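Removed from the display is one protein chain of the complex; every other protein chain stays in position.
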Amino acid sequence: MLNLFLLLLAGYVAGLLLPLCFPAKPSIQNILAHGFAGLASGAGILLGVTGLLAPEPWTASAQSTVPFLSFAVRLDSLAAFFVLTISLAGLATSIFALGYVTEFYGRVSLGALGSLFNGFLLSMTLVVLADNGFFFLIVWELMSLLSYFLVVTEHEKAEVRYAGLFYFIMTHVGTAFIILAFLIFFQAGGSFSFETFRHPPQPLPEGMRTLAFLMALIGFGTKAGIVPLHVWLPYAHPAAPSHISALMSGVMIKTAIYALIRVYFDFLGGQFPWWWGFVVLLVGATSALLGVMYALMEHDLKRLLAFHSVENIGIILLGIGAGMIFQSYGLKELAALGLLAGLYHTINHAMFKALLFLGAGSLLYATHTRNLEEYGGLLRRMPWTGAFFLIGAVSISALPPTNGFVSEWLVFQSLFLSFQLPTVFLKLMLPIAAAILALTSVLALACFAKAFGISFLALPRSAHARRAEEVPVPMRVGMALLASICVALGVAPMVMVPLLDRVAAPFAGMSIEGKVLAMDGWALAPVNVEFSSLSTPALALLLVALSMLGLGLAVALGGRVKSRRYKTWGCGINLTPRMEYTATGFVQPIKRVFSTIYQPTVKLETEFLEESRYFAKRRHFEFHIEPIFQTYLYDPLVVFFTTMADRLRVIQAGSLHLYLTYIFVTLIVLLLLAV
Amino acid sequence: MSWPLVLLVTAPVMAGLGSLLVRQRRAIEVLQCAQAGAILAAAALVAGHVIAAGEVSVGGFLRTDALSAWLDLIIGFVGAIGTLYAVGYVGEEMDRAHLSGRRYSQFFCLFDLYLGAMLLAVNLENIAIMWIAIEGSTLSAALLIGFDRSKAALEAGWKYVILSSVGIALALFGTILVYYSSEHILGVSNEALRWSQLYRVAEELDPAAIKVAFIFSLIGYGTKAGIAPMHTWLPDAHAEAPTPISAMLSANMLTLAVYAILRFKAVTDRTVGPEFAGNLIIGLALLSIAVSATFFLVQKDYKRLFAYSSIEHIGIALLGFGIGGFGVFAGAWHLMNHALAKSTAFYGAGLVFLRYHHKSLDRVTGLLSQMPIAGTAILVAGVALAGLPPFGLFISEVLIAIGAYRAKPEVTYVFLALLALAFVTLLYQVLRMTLGTPGEAGTALGKQCRIFTSAAVGINIVALGTIGLYVPPGLETLLTSIVKIFGGGMETPR
Amino acid sequence: MWQAIILVVAQTAVLLAVSPFIVGLIRKVKARLQLRRGASVLQPYADLAKLFRKQPVVSTTTSWIFTATPYILFASTLAAGLLMPVFVSRTPLAFAGNIIALVYLLALGTFFLMLAGLDAGSAFGGMGSSREAIVASLTEPAMILSIFAIALTKGSTNLSTIVHKTALLEGIVTDPSPYLMALAALSIVAIAETGRVPVDNPATHLELTMIHEAMILEYSGRYLALVEWAAGLKLLVFLTLIANVFAPWGIATSLEPTALGVGLATYLVKVSGLAVLIGVTESMFAKLRLFRVTDLLGVAFILALLGLVFFYVLRG
Partner (left out) sequence: MVDLGSALLLLTCFAIVAQRRLSACVDLFALQSVFLALTAALVAFLTGIHHIYIAAALTIVIKAVIIPRILKQVIERLNVKRELQMNVNVPTGLLICGALVILAFFITQPIIPLGFLLTRDSLAIALAIILIGFFTMIARKKAVTQVIGFLVMENGLFLGAAAAAYGMPLIVELGVFFDVLVGALIIGIYSHRLQDAFDSVDTSKLTTLKE
């Protein structure tokens, strides 16, 4: 395992340094950077798998001369799982990038982009491997720093700079909370090694544990993008180059999930009151619902996807929160189930979100716009991209038999099993959470019907879309890889579940592989076949068979009729793109129904012809929805600080006498204090 | 084996007088480079000896323990690199005929004397003579700040000279009080002023007197160190001085003043226990961080921006020293990294100033694309000063947070909050400068200037990177023995 | 094994065969209530046969999505039908998915139908899809909650188990109120999902009101046939769901021929009864405005929630 780890390290470091050695040769830099990244992430995949299969955690460490700091890594099943996730996404994005970054040639330094890319992947891998709090903080901050510089790759654009800064500030403030959380653990053990975090000499007092819980939730939640700390996310993820967005949205925010599980189940030993789990559940539900609702209103494809990351983090937290609640009541197998569901959704979301972002990148590459309203009819120009994007869309909408469905189904189950809980309150709350989850996933379905339908179907809506062409092979390969993983994870859960069980078992205190897998693996049945069962392979077969049946019936009853192609009926006039339903129009009913949340403001200006008021020369329509949290939470903060700073300028008024007075007064005050 | 120490303190003085005598530019340049090499080598050797032998002393006069050696390294390195930079920078000024040959040699004479005074001060054994050396550095600095005789420069110089003279006078009274209380034990002689002796007998000294003495020296030298609320001269001086001087002020002189305070703290801790001095320092340190954090936001002038950041970081380092234990380790480490980062920042700022002839923050954008060297310098320094890995300031800040949390958790909360605020405000400005598209064209720099300055920047960045996450063993020994000076042991479970 | 396969085939056959009949029956009932004679109950079969034979016209603007959708829709709806017991309580494919799987299979069909609606590029299709989106998203939560309310009483979310237990009178709640709540909620959901009055009107092509019809406006020939058939199936699925979950009595709990016969017969009676009921309601109510539909579905959600509350309160 050491060799694999070293190989991974070497690969990323090589990809980090070598591109810088060939300035002004973008193609070489491109190949070097992404080639080595691919190599390293390949090693990472192996490392993850071996780590998951290994009976014992693997550890290694290098001493440092800094107090409390040691470069210690530990590959237990949890870490291994996340290494696997990161590396899978890393591999796909590296392949994709080979083709994608060509459009940056000449505009951006490929050396910088490439080596930052490698550094970013490396730092994420180390975050999940770190076994020392101090080391963790270092790589965590490095991850933020590198991702920031990747976000501002195109820093000549003002909005990109704004997005980057916003992200950087938020994540750093989050880190302050993380440091506090770690300090609490440190206080008990007098060391930063995670081992002492796990088993402190004297146990933490209850108050301190609660404080640590909250600090961790805020600190890591900022990175994960939970509501209301999500505000940076829809700015930062779209601003980055698409393959970076894929990594940030798909993987980086998952490191926060990793950290939360690490802290709650590992450091705090899974010993907590039920309300912790409930808080997490609440946060999850809120994030899921608001995430998807804001996503619906977006017409910038990448912003839309970013908001869906908020949603899916919410779903993951629903699973984990349920697990925590069960844990606090000692219902081990259900705790394990909840955790398993959350983790399953973690890797699923990593895969399909990365896929979708790569798809968005391909659209950007082909059309140079991110605006849905300017796409249309692309499925016929970019069949491959379209197909892959469709798979991604189906998966994220949690439709059978794809992976998204499996994990959401598991989350549903763990929420439904709440009837075993002792308190009526929770018995009611968890099903309601389930209902919210249902609403969320249908809205997601609607959102992706919009995203896919508007951009890939019907007529091209702009010159960009008319000129679009299929993207180069490497990009397609990258997407194909992820798409196939999505399908595989969907129809073959029996492969993933045992692995996930190895992750969850140590924390929940029991292995539930036997309880989840039924019919020697062909069906999932938590926690017994009587309660519920699901067999995606069967469903897949069934769907194929029945569509065959449909085809058969058609032939049998109708014979072989050649269908005729003719233009769509446009009420008598020829159909033009301007008659098509727009994305805005598509979501109008939803906007209207949920107007309390959106607080939409609509502006409609009409210029009439001079001759008659019945003929409009041009109409200008625009609507925008209130970003509640920014307007009512963040903007006031900024205003407060700036005004404060402005007020305090009088301190430095420029008068020498004033300055002398400061010193004089300080002197006298201190003297009086001392005596 | 003490010649390196002697060389260290004499080289600058000789170089300075030399450049006053030889009037040709080339000769001066050679002389300066020689001096840079000399002090760099000497500082390294001295540090080496101290690491090996624990202490080096010459006569009863010079004495270098770990703390002094640490300062030798900082001032020696920054001084040497600063000299190179100055050669490039002032040379450019001369090429543009902003400077006569006479003023050119005057500048370097003063520059070297200033450097010499500082190097002398940290290696002196007698605290009163140390005071004299520091006063010497103050006076030479006073002339350098007002060097280009613009109104602003004069005003800044005047404020500097008045405020720091007052401060230094107060510091002298502190020294006198120490003497006043020590002469009964050590006799009316130089002995009573040697810190080595003072440490020995500190327990017997009169607590009340030492308390008052410490307050006077804290405020006195604190004025020089730019601790709030005695910091008021600092932004003006840093902004108006010629940029090489700004770098020296911020990286060396503030550190020197901190050194002086530490000498007194070491005595005070032995006499009245670490609490007293510690609390005073922690209070003022937090105040300093707060002040600078708020002023980042309203900055209109990029040199002032970095000046305030110096206040912040001196505050952070002092916080570490105030906490004690490995806080001292962190503080010392912080001082060194800050010196490197801050000088880098000012080197970058100087280049920007040479190009645009103004210091307005709002009008400087897109440095990375227009002036790669300056842009990189400012960006790297900014990232380091904001306390991000892979730079040492992150390490020391976390360590200080740890120490503070152990001693007084509430201090940690305040500290982390202020750090976050400072991070936001500083980085906001730095990124505004470096990213984006360049605004105005400005005048390009001469070849020689480019060579020297980029050499200085390069060396600094490399140094900053190497000691980022890794304390070389030698330095670690120094740091641990520094911690011992303050009576703390290094209980450091890894 | 063979037994299972035969049962599956049989169930498929029954569903396919019955669904047009149900549609016809409803039409007939409505006609009668409007004092018309109306077309024969078997008319839908004839329509399907005719449509299959007709030459389909496919818009030039469409992509493969448009042509693939009918098959996917057909398959997913039928699959949903196979997950639940129809005339045998222990349906072989029960293991393949519980009630949630059923819901999501239907959602799969809806998703592709929305895409197809957008694919042709005419404003009608888009309008239909967007309205379908809001209706679907509002029905889903109510559906999940009501299902859960039922599932609780039987400690299972497997339809087959639920039905089987109820049929054998296992774990019947003494107080039926949770049931009634759930039943009411589920009926509303069913009406909304299957696009009946007062939510949608299957008999109209008035662009202001139509939802489902708007999505499939561009379809013709065999594609239309499949879509219509799928629509019928969906309706039947919901009727079966309600019938078998709330009144499974008579369903075959074993595989004796007599039991099977009885089961089939009772099944037909039950669904026809429900169909008549739908016919009656359709002719009693006027279609609601789209934005009033939300209120109706809100009511459904609350009912389902109350069902849950009652259940727990009664259980204590």
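So that you can tell them apart, the chains are marked A, B and C in the order they are listed, and the count of residues begins at 1 in each.
The definition used in the following text is that a contact is a pair of C-beta atoms (placed from the backbone, for glycine too) under 8 Å apart; a residue touches a chain by one contact, two chains touch by 3 or more.
Source: prediction; values computed, not measured.
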{"item": "Where the missing chain makes contact, among the chains that are shown", "value": "A, B"}
{"item": "Selected residue (touches chain absent from view) among B:G88, B:G116 or B:G157", "value": "B:G157"}
{"item": "Option from B:M94, B:I176 or B:V201 whose C-beta touches the chain left out", "value": "B:I176"}
{"item": "Which residue of B:A43, B:L71, B:A142 or B:I485 touches the chain not shown here", "value": "B:A142"}
{"item": "Identified contact with the non-displayed chain, of B:I129, B:V201 or B:A417", "value": "B:I129"}
{"item": "Chain B residues that touch the omitted chain in the full complex", "value": "126, 128-129, 132, 135-136, 139, 142-143, 146, 149, 151-152, 154-159, 161-162, 165-166, 169-170, 172-173, 176-177, 179-181, 183-184, 188-190, 193, 206, 208-209, 212, 235-236, 239-240, 295, 298"}
{"item": "Residue ranges of chain A at the interface with the undisplayed chain", "value": "649, 651-657, 660-661, 664, 667-668, 671-672, 675"}
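Assume only the chains that are shown with their structure count from here on.
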{"item": "Contact graph of the chains (line, ring, star, complete, other)", "value": "line"}
{"item": "Core chain by centroid distance, with centroids computed from Cα atoms only", "value": "A"}
{"item": "Interchain centroid distance [CA atoms averaged], chain A/chain C, Å", "value": "35"}
{"item": "Numbers and ranges of chain B residues touching at least 2 other chains", "value": "none"}
{"item": "Touch list for chain B against partner chain A, complex", "value": "158-159, 162-163, 166-167, 170, 208, 211-212, 215-216, 218-219, 223, 229-230, 232-233, 235, 276, 280, 291, 294-295, 297-298, 326, 329, 366, 368-369, 383, 388-390, 394-395, 398-399, 401-402, 405-406, 412-413, 416-417, 419-421, 423-425, 427-428, 431-432, 435-437, 469-473, 476, 490, 492-494"}
{"item": "Chain B partner contacts - residues on chain A that touch it in the complex", "value": "63-70, 134, 137-139, 141-142, 145, 152, 155-156, 158, 161, 164-165, 168-169, 172-173, 176, 179-180, 183, 186-187, 190-191, 193, 641-642, 644-646, 648-649, 651-652, 656, 658-660, 662-663, 666-667, 670-671, 674-675"}
{"item": "Residue numbers on chain C that touch chain A, as the complex places them", "value": "12, 48-49, 51-65, 67, 70-72, 74-76, 78-79, 82, 93-98, 100-101, 103-105, 107-108, 110-111, 114-115, 117-123, 125-127, 129-131, 133-134, 136-138, 140-145, 148, 151-152, 155-158, 161, 218, 221-222, 225-226, 290-291, 294, 301, 305, 308-309, 312-313"}
